[in-house]
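Below is one structure, written out as structure tokens, with a few remarks after it.
Left out: one protein chain. Kept in place: all the others.
== subunit A ==
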Amino acid sequence: MIATENLTKRYPRVTALDRLTLDIAPGVVGLVGANGAGKSTLIKILLGLSAASEGRARVLGLDVVTEGSRIRERVGYMPEHDCLPPDVSATEFVVHMARMSGLPASAARERTADTLRHVGLYEERYRPMGGYSTGMKQRVKLAQALVHDPELVLLDEPTNGLDPVGRDEMLGLIRRVHTDFGISVLVTSHLLGELERTCDHVVVIDGGTLLRSQSTAEFTQATQTLAVEVTDSEQHPHGADAVLSELQAAGLTALADGHLLLVEIADESTFDTVRDAVTGLGLGLVRMEQRRHRIAELFRPDEVGAPAAAGAGATAVGIPGTGTTADATTTHEGSRSDAGAVKH
């Protein structure tokens, strides 16, 4: 779908991309990197709008230098920044954009109605866009990228500026673009947590170089751990410590991290052992959730595999990724998902 070879882009002062070689298969692909890592530069080159200093790139089998116009006919692009004129309605705007992609007038109108409905915009679409919420604007931006039924959409930071609920809805929508519409997606973000559960494959770039390119399944194959939080009682003022010694006696690998216990999951019986240990001591079980290593740890390779990485990849048992949107570049304090917590 996208193939680059030694792609390099130098600006007078900085090197935005440094010999980037990628081969991206169809599906939902996340492009992760801190601000200034070269994500937007890569998108510009892929759309044939900016010439690479060195190297080659092909999108949908078309060369970006010589066939830019044909690429743009079959690719959709959702920019990061606001791009909607406030005095025009969503319908008028998207119809115009459809025609700009080469759709005849009647097809443009029909596809606009369809696409706006698919992104979840109904009666509002006849009102001027100036009065829209950020979430609605993001939907219109997505709709204009999809209206000509592209084979691939490039989404630049689509969740920027959205609240957690809006973010989840947008991520769900992006997932559907691939599963329901059959359109491949390249989505950029500087938030790793959200790409982990949206994408099939994640490409991490930093300073214009490729850090890692891997399927999300591989990322999460690392050791599974169980985070356990218990209450204290008069008998056991340090509940966690008491449970820890109990578990170690039972032959499990575990360690305390503040008031949390991190237990390595050996097999299914680990859950029972933990439950029995806690109830045996007469303590309350506040939380028990399964965790996996988060993509975020790529940025701190020294800690990969260390279960002590506080708050590592909180993905609650049974309900995958409920509201986990940690900013990977700054903090590991993922929003505490207590959806899977077992309470006594």
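Just so it is clear, a contact is a pair of C-beta atoms (placed from the backbone, for glycine too) under 8 Å apart; a residue touches a chain by one contact, two chains touch by 3 or more; residues count from 1.
Everything below uses one rule, namely that contacts and distances are computed from a predicted model.
Taken from the listed names "Sarcosine oxidase subunit delta", "Sporulation lipoprotein YhcN/YlaJ (Spore_YhcN_YlaJ)", "STAS domain-containing protein" or "Membrane protein", the protein name that UniProt assigns to the chain not shown is "Membrane protein". Checked against the hidden chain, the listed residues A:R99, A:R175 or A:R212 yield one contact partner: A:R99.
Per the touch definition above, the residue from A:L84, A:M136, A:V185 or A:V202 contacting the chain not shown is A:L84. Touching the chain that is not shown, out of A:H118, A:R139 or A:H190: A:H118 (per the contact rule at the top). In the full complex, subunit A contacts the hidden chain through residues 40, 43-44, 47, 49-50, 68-70, 72-73, 75-77, 79, 81-88, 92, 96-97, 99-104, 107, 110-111, 113-114, 117-118, 144, 148-149, 180-182.
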